[in-house]
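What you see is the complex with one protein chain gone and the rest in place.
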Amino acid sequence: MSAALVRAFNAAICLLLLFMPFWMGAIGGYTELATRIVVMGLAAMSLNFLLGFTGVLSFGHAAYFGLGAYGAAMAIKYLGAGTIPAIGLGTVVATVAAMIIGALIVRLRGVYFAMVTIAFGQVFYFIAFRWNALTGGDDGLTGWHRLPIDFGFARLDIFQNDKAFYYFALAIFAICVGAMAKLLDSPFGRSLIAIRENERRARFLGVPIEWHVWFSFVISCLFVSVAGALYALLNNFTDPRALRFDLSGNFVIMAVLGGMRSFWGPLIGAAIFVALQDYVSSHTQNWMSVIGLVFVLVVRFFPRGVLGMLRSGAKA
Amino acid sequence: MARRMSQVVLFNVFNGLIVGAFYALMALGLSLILNLSGVINFAHGGFLALGAYLAYTLIPYIGFWGALILAPPLTAALGLVIEWLLIRPLYGKDPLYSLLLTFGLAYIFEDVTRLIWGAQSVPFQVPAWLMTSLSSQYFFLTGYRVFMMIIVAAAVGGLFAVLKYTRLGMRIRAGTRDLDTVSTLGVNVRVLRSLNFGIGIYMAGLAGVLAAGLLGLSPTIGANLIMPSFVAIIVGGLGSLLGTLLGGLMIGVASGLAAVYFPSATEAVIYVMMGLVLLVRPRGLLGEEGRVH
Partner (left out) sequence: MTLLQVEGASKRFGNLVAIDNVSLTIEPGELRAIIGPNGAGKTTFFNLVSGLFAPTAGSIRFEGRDVAALAPDERVRRGMSRTFQITEIFPELSVADNIRVAVEVASGYRLRPWLGAGARAAVAARVAELLRLGGLTDKFHVRAGALSHGDQRAAEIMMSLALKPRLLMLDEPTAGMGDQETYDIARLIRRLHRQEGLTIMLIEHDMRVVFNLADRIMVLAEGRVLAEGAPQEIADSERVQAAYLGKAAA
């Protein structure tokens, strides 16, 4: 794709995001849905940093999403923290967990890495489930909500005002996504792409593969936990489902559906998935079958995803 | 007091062995498919549930024993159809795709079983004489539990016998090591994979029928058992069926013991074991070197 086309595409995405609460309403959506798209989009793009750009199959990212969610929620509920410190705490907790778990599993690869990431995710699920007193157990952590942010010179009422929270989430999204973009277009980012392209060749250029995979894993989990924190804030609630492996699977399908090899692909995939899930679950009891069918159809017919197909269409 | 305590411990260890036997039965099927075809069959729990529900549907017509004999092969047949239609095109591709596909299948299975048989638990009729206790001192030694152990032992023994003594088994073992060579020797790899998949699903179906009698039957029965199967494979060692068997039994007993001493950590303890194994011996207890990459 030519540089001009890339810039145009980026600009288009930015415009769509900037005005989403407004055009969303016109097509039957609502602001909260738009926020959910942004949050899930961030989660899927963060996962894709590891999956699509480093070529490592991780199927347990919900663990860190959930840790971010619980961290932020507990910071607000038990410590009375402000919004930004709450997000910070959630992120720190999840990132530390990722650093430790990453170190344990980084020598594995392929299916085994995937299996282990799934299994580790479940540890946190069970902790959240069982530790009733702290986490609210299966009922989730309630009795708290996001607070308006006081910047000193201005006050952003992200609690009452849906749109204000959307733009707050969008700002955080922009910072994270911008950081990821910068990282990918750097020598470090290129080393990750090299690992994806040909691990053996990367190794024989002198890249210590395990270290780089670990870094990529930690960075990916860091940004996913920010998404988790935002998700908790969005719902004023979090429960163990934010940690469960089916959410991990959803993140992966969002990335694949939108296009794993492109930067914005996972955001597109998240938009489609979230909108679809919202629509289907309000119209039928059997939304699980529909979601399952999405997985099957994407794998069988659209493995390169929306943007992947558009790209080959453009080349032809 | 001590007597009662040791009774409790014994009960939990025995229970743990039984649960472990389940984990092992299910994990063996999963491991078989993983080792030969490189596919993580996330839908394995769904097949387990299907096997259980098929048995439940058949019991009024052909009784428990008929269902026990018929339900697993029926499940395996369905498994073969799915393998042929959906999984075959994915061999040789990035394992991501088979994982996603089976993941989606798991969703569909759970929803469809809910649709057909309802979301509530259903009563699963096991012959009454099996349910009686065999010993007044060890009340937990019910006929059903012992019977289950026998069936699992027979199934596992049968599996290992097939693998060791039949031509099919030999080809599966060879294919697990080097599928390319097996292919150039003239073996039809597609058929081999299908049959292997079928055997794996048979084990899942059988585990389902047995589990329903012990744990009760509801649509989520499969989802609860799939994670421990993963852990059994990781703990026992990648590429080793014996390891998977041992892994399953070990984590079963571990969670049994945890139920006595750390009740709130019963589910988590198997993941702690997994973490320890990964720390100390990443390829698992009986795992083969080089399988990991």
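Just so it is clear, A and B label the chains in written order, and each chain counts residues from 1 on its own.
In this text, a contact is a pair of C-beta atoms (placed from the backbone, for glycine too) under 8 Å apart; a residue touches a chain by one contact, two chains touch by 3 or more.
None of the values given here were measured: they were computed from a predicted structure.
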Statement: Contact set (omitted chain vs shown chains) is A
Chain not shown: contacting residue from A:35, A:191, A:235 or A:250: A:191
Task: Touching the hidden chain in the full complex, which residues of chain A are there? Just list them.
output: 182-183, 186-191, 193-194, 197-198, 200-209, 212, 215
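Here is the rule we go by: only the chains that are shown with their structure count from here on.
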- prompt: Using the average of all C-alpha atoms in each chain as its centre, how far is it in Å between chain A and chain B?
  reply: 32
Query: Contact residues on chain A for chain B in the complex?
result: 51, 57, 59, 104-105, 107-112, 114-116, 118-120, 122-123, 126-127, 129-131, 245-246, 249, 252-253, 256, 286, 288-289, 291-296, 298-300, 303
Residue ranges of chain B touching chain A (in the complex, touch as defined): 34, 38, 40, 86, 89-90, 93-97, 99-101, 103-112, 114-115, 227, 230-231, 233-234, 238, 264-265, 267-268, 271-272, 274-275, 278-279, 282, 291-293
